[in-house]
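Complex shown without one protein chain; remaining protein chains in place.
Per-chain numbering from 1; labels A and B assigned in written order.
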Amino acid sequence: NIFQKKVEQRNPYVRLVEVGEDDTDPAKWGRNWPAQYDGYKHTAIRTQTRFGGHGGSEALPGEKIERDPWLKRMFLGYAFSIDYRDRRGHAFMLADQEATERLKKPQTGSCLHCHASIMPLYRKLGGGDAMAGFKDTYKASYQDLSKQLHDSGHAHPVSCVDCHDPKDMSLRVTRPAFMLGIQALAASEAAVPALPSIALWRAGKREKPFDPNADATRNELRSFVCGQCHVEYYCSGKMTLTFPWGKGLKLDDAESFWNETKFADGHTFFDYEHAETGAPILKAQHPEFELWNQGIHARSGVSCADCHMPYMREGATKVSDHWVRSPLLNVNRACQSCHRASEDEMKARVDVIQQRNHDLLERGGKAIVELIDAFLAAKGRGAPEATLETARQLQRKAQWRLDYIAAENSMGFHAPQEAARVLAEAIDYARQGQTVLLTP
Amino acid sequence: NIFQKKVEQRNPYVRLVEVGEDDTDPAKWGRNWPAQYDGYKHTAIRTQTRFGGHGGSEALPGEKIERDPWLKRMFLGYAFSIDYRDRRGHAFMLADQEATERLKKPQTGSCLHCHASIMPLYRKLGGGDAMAGFKDTYKASYQDLSKQLHDSGHAHPVSCVDCHDPKDMSLRVTRPAFMLGIQALAASEAAVPALPSIALWRAGKREKPFDPNADATRNELRSFVCGQCHVEYYCSGKMTLTFPWGKGLKLDDAESFWNETKFADGHTFFDYEHAETGAPILKAQHPEFELWNQGIHARSGVSCADCHMPYMREGATKVSDHWVRSPLLNVNRACQSCHRASEDEMKARVDVIQQRNHDLLERGGKAIVELIDAFLAAKGRGAPEATLETARQLQRKAQWRLDYIAAENSMGFHAPQEAARVLAEAIDYARQGQTVLLTP
Partner (left out) sequence: MAARGSILPGTRQWRVRHGLALGLAIGIGAALGIGGFTFRYAAGLSYFSPDPVACVNCHIMRTQYDGWQKASHHTVAVCIDCHLPHDFVPKYLAKAENGYRHSERFTTGAFVEPIRVQPRGVAILEANCRRCHAALAAEISHADAPPERELSCLHCHFSVGHGESARLGAPLSKHP
């Protein structure tokens, strides 16, 4: 494609060492691109903002389920009720995964998709075909695949090769689950105001499925590379790691996608049965990419990298800050590049947005706990199964919404009004569940 | 003040006729400023957008309470349940007030504060002191004051003199209720990020109360002139017309202001008793100024006039479009000087915001109706008075919030996240009321 060519023509970088698809060790790339490598290494530094970065110690991020007991209550019956902590920098992603108590429950090999530089291993497993290799990893145990990863010498967190084409350093996506997800999205009718290249592809011949590396704009790739991991997913033993985008990127689209998904055994999709109520719960995970898509920034063509990897000056040239972190640690470059307001004003705007979102989250937490209590009481009173079942379905809808915004990591910033709408629905369904249970 | 002098020196306008404080007829001003007068006259033209302007006929705007039955249900026991229509252009404000069926119930003279060019009458009633004249109008009947207005020859809708100083045409506010409201706000501790001149006044000597006409910036006056009327108010027979700003401009601030207000008879403030439940309801009216204050545009110094009276080229010069109306009828001038996105894209952004807000409103309407039904059922079952009273208080909180956003005329646009937060709380309280009533 033309873009590739252009890049090859200029290929602006003097290389001291050649790098290739199997070079997962960032240190090697660092010899060619020291500025970016330095930034990358900084992701090991502890950072914290009011809602971002991580509390807790240098050694171990704070325990979310201790801080917000209603989270733990929601997760009873699932590994997340054992251990669920603040995220931190990319440098820790593999170590933190290996350290989580959630591994005490059986977990699948799919987990590594987003926590390690795993492409070489996928190729090996698929006999050269990464997609094939990936598809079956859900059958392997986490421990098994993790061992193979370490043995193969590719046990690194996300690395240069995961986002860059070693040929010319152009951006590219590599993750199979993202490929399948974005293709399903493109093939659907869902509106994608923030992703012009998909609209373009739809208008075209549609001979080949949508290929982000060929069809997407550079600006879109500045978000797609993050969308490889910062998304809602299914990742367990019953089927391949899946991003639920086949009906669109909105919360409601993902919900109907899951509702219409059946397991091999014909049972309707669910992540776990709630320990106290037996409700078939949908677990939501970090839907940053999806929520961002509902916001004004996405519509305006503002990418993840614009805020989380803003340009910085290195001598005469500009480089992207590879210290991926909260933009609030970096407001002048992350925001003032586009906004004319002062740094304090920009911080205040974020704080107002996050405070409102936090208040609604707490309100939702209260509602969901009262729903579960009401369920136990009703069951105690021997309420009819039909009543209990209606309540379970409402709990599923409520928790899905509440968890969605709780798991999303911007405390509502990525799309303030949409996040508030989702929380309003969460509260409504939780309270409706209570009334159902109380109605004689 | 210096500014006045300066202005007199230059007085940029050639005048064909002199205009003064008692010239309430816009036609006379129109001879000096034909462009603005033409715009003003256009407010008699029927306009409609998806949520703005008015449905219904040329003759009579659509009946809101027919379109949304839950509105009527909320208002049972109050005049708004008799007749409550879409608003329309400024040219109609006096005629529409005189035509409303709400006048079948006794209404006070205060009503005219925002529907007529009333300052000369206030001065007459106060023996030269408009504030004094205004303060007692709540004791007069609407019919009585309306007659005096017509007899005095000042029966015009809002007119030039209400927003402009005839000396030099500079902007100024004239409405007593606004003066009292904004002074109480300034005197409070409430944060006012969108009103820098109040922060400045607070930092100063505070010898004289905050005076918008002397202390406010021109940019603030571009919103204050609208804030004279597009605000939440109390306007009935028990006390002077009041804007509840003494604790701040947020919904919560106004609520505690009303909750701490006592009538002469010592009773806690309320607008009406709900016919079916007897709940002491707070009625919310068009809080455009207050909601705008919570939004990002206000924080960014974007004024009402920027969007509702954008500049237009008039021959060799620019004038403010005095055809005050929905900016969606005028996107290129109202939005695109600041936003470089296409007209369709800007309209789509508004539509997404308004659709989300509308969905939440409908959701809230359903909740409030179910609360009232639950109340009647519980009462039928002979539920204890304590239970009913708790439910009434929750209905008061829920309706206040739901009505606040329903009565606000931008369908959430002026502050999307804040509007969604308020609706989420409305839904929560309505559902809580149900659970209280259902709990044996």
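One rule holds for everything that comes next: a contact is a pair of C-beta atoms (placed from the backbone, for glycine too) under 8 Å apart; a residue touches a chain by one contact, two chains touch by 3 or more.
Predicted model only: the values in this text are computed from it and were never measured.
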{"item": "Selected from B:47, B:81, B:152 or B:170 as touching the chain missing from the view", "value": "B:170"}
{"item": "Options A:217, A:393, A:409 or A:439, residue touching the unrepresented chain", "value": "A:217"}
{"item": "Chain not shown: contacting residue from B:15, B:218 or B:262", "value": "B:218"}
{"item": "Interface with the undisplayed chain - residues on chain A", "value": "196, 217-219, 222, 300-302, 306, 310-313, 316, 318, 332-333, 336-341"}
{"item": "Residues in chain B touching the chain absent from view", "value": "2-3, 6-7, 9-10, 12, 170, 196-197, 217-220, 222, 300-301, 306, 311, 313, 316-320, 337-338, 340"}
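Everything below uses one rule, namely that only the chains that are shown with their structure count from here on.
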{"item": "Chain centre separation (chain A, chain B; CA means) in Å", "value": "43"}
{"item": "Of all residues in chain B, those that touch chain A in their complex", "value": "193, 296, 299-300, 341, 345, 348-349, 353, 356-357, 359-360, 363, 367, 370, 374, 412, 416-421, 423-425, 427-428, 431-432, 434-435, 438-439"}
